[in-house]
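Notes for the one structure printed next.
Missing here: one protein chain of the complex. Every other protein chain is in place.
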Amino acid sequence: MKTHDTDPTHPPGGRAIAIGVALAILALAALLFSQTFAEISAFARASQGRGPFFYPRFILAAVALLGLLMVLRPVPTDEPMPSGAGLRRATGLVLAVAVYALGLSLAGFLISSLLFACLAPLFLGYRRLAVTALVAAVFCLSVWYLFENAFLIILPRSPWFDGF
Amino acid sequence: MTFRKFATGTFAAGVIAAALLHAGTAAAQSVTIVVPFSAGGGTDITTRSMQEEMANSLGANVVVKNTAGAGGTIGVAEAARARPDGRTIAMAPVGPLTTQTHLRKLPYSVDSFEYICLAYSAPTAIAVGKDSEFETLEDLVAHAKENPGDLTFAVQAIGSIPHVAGLALADAAGIEMTFLPVDGDGPALKALLDGTADLFIPHVSFLSSNADQLRSLAILKDGRLDTMPDEVTAMEQGYDLDIPIWGGLVAPKGTPAEQVTALETACEAAISSAPFQERMDQLQQPTAYMNGADFEAFVKKQFDRNRGLLEKAGLLAE
Partner (left out) sequence: MELILGTLGEIATPLALLCMVAGTVVGVLVGVLPGLGSVVGLTMVLPFTFSMPQVPALALMLGVYCGSVYGGSITAIILNTPGTPQSAATAMEGFPMARRGDADIAIGWVTAASTLGGLFSVLVLMLAGSWLAAFSLNFTPIEYFALGVFALTCIAGVSAGAMVPGLLSGACGLLVATIGADPVTGDLRFTFDSFELSAGITLIPVIVGLFAYSEMFLRAARIDPSAAREKNRVGFRLPPLKEWRSRLGMLARGSVIGCFVGALPGTGAATAAFIAYSEARRTSKRRDNFGKGEPDGLVACESANNAVTGSALVPTLALGVPGDPVTAVMLGALIIQGVTPGPQLFTQNIELVYAIFALLIVINLIMFATGALGAPLFTQVLRIPEPLLIAMVLIVSTLGAYGVRGNMLDVWIALGAGVAGVFMRLAGMPVAPFVIGMVLSPMIEQSLRQGLVLTRGNFLAFFERPIALVLFLVTAGMLLWPLFRRWRTRG
């Protein structure tokens, strides 16, 4: 049985990332911990079930302990590290989705999705423009139709057209 | 890509485009009613029961959208901040309009809306389990006076009307109860059945749809209810408690008057329609209607009264 889990061309790395992630979680936990001293309501003070920060503090303690353990002994991962072109593609795609999300609020679903569906494959190295355009059009229109008319979920609209 | 695939694709695109042209015109005139609670609850069912008749009267699609969260304030805030073009309105219930507004800072107030109509209003009732030892409100109060804090009162949501009603009961009877926050009517019923809680305050239609397992000790209304003429009120037992649960349609402030009037007409048509009345009858839910102006005055009166109740209980945000 062959698996693609471990790719020999990408050595398992990620020690630095593991420590970085653990440190980021610790920083976040510290930030949230500082928030647990916020003022609580009169009702919370009167309640038998302890205040709103009673439970989160236990969890924060667990997060802090496990985060420290992870910083001290990061486990190697078999997920291949993206590098070079791969890293650029992944980062670019994250930004593209952010722009797309912004586009949803500003230009509505149909326009921004059509643009995203045409440009994202191009960016990822797919060069058959006619296929992309056709797939994008059919896909976006059918998804839009399905949501608006079957699921009755009204999607964001552009300020320029009536209806989409 | 083969030609056949290309042809199929193009054909599909053509069909969809045609469907879109058709659907686009309908969707363009749709009105979205934001229901600030999750689907399947009383507010949601009432709104969905009005949907079809309202659509007929408006000549437009009516879409119900559930935006639950934070005691209903998220959905009501969404409507308050929507474009005031009459296309986004909300079914605003009593809690988010007149109690939550006193409990914390919200991005809206009672003045953020154009009031369209009151769509439902029904009293609440003090309910205990069918096999509870308490037969009357007096039994309950007597027990609570002997054992302060022993009675456990299940609260569907902090700052909700049932919570306010419970506080008002404790205040009027001079008793102490332990408040157990649960997560809605269903879990409150569960708490009664498994013996965790002794009483809670549901809407009367919840009471009748669970008639096999619940008993009402007192209806919180100024007179007997037509749908349940045998059930005694709190007033008859000497406690001045009249606490309804209601809700109505509101549009964001600045919605043109003609749109508001059209919606008001549609709302009245829906509520007086036979299918709506029939469904409410099935749910044993008393129906109610008020026009926009009356509704606005009513909301402001309730707003002041609930402020008083919350203040007495020490729950007001400073």
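Per-chain numbering from 1; labels A and B assigned in written order.
Keep in mind that, in the parts below, a residue touches a chain if its C-beta (ideal position, glycine included) is under 8 Å from a C-beta of that chain, and two chains touch if they have at least 3 such contacts.
Since we're looking at a predicted model, the values are computed, not measured.
Novice: Could you list which residues of chain A touch the chain missing from the display?
Specialist: 1-5, 14, 17-18, 20-22, 24-25, 29, 32, 35-36, 38, 40-41, 43-44, 47-56, 59-60, 62-63, 66-67, 69-70, 73-77, 79-82, 86-87, 89-90, 92-94, 97-98, 100-101, 104-105, 109, 113, 116-117, 120-122, 124-126, 131-132, 135-136, 139-140, 143, 147, 150-156
Novice: Write the list of chain B residues that the hidden chain touches.
Specialist: Counting only chain B, the missing chain is touched by 38-41, 44-45, 48-49, 51-52, 64-71, 73-74, 77-78, 103-104, 106-107, 152, 157-159, 178-183, 186-187, 189-190, 193-196, 209-213, 279, 282-283.
In this text, only the chains that are shown with their structure count from here on.
Novice: Whole-Å distance, chain A centre to chain B centre, using C-alpha means?
Specialist: 35
Novice: Which bits of chain A are touching chain B when the two form their complex?
Specialist: Touching chain B: residues 41-43, 46-49, 128, 131, 134-135, 137-138, 141-142, 144-145, 148-149, 152-154, 162-164 of chain A.
Novice: Could you list, by residue number, the parts of chain B that touch chain A in their complex?
Specialist: Residues 1, 6, 9-10, 12-13, 16-17, 19-20, 23-25, 27-28, 30, 32, 63-65, 158, 178-179, 181, 314-315, 317 of chain B touch chain A in their complex.
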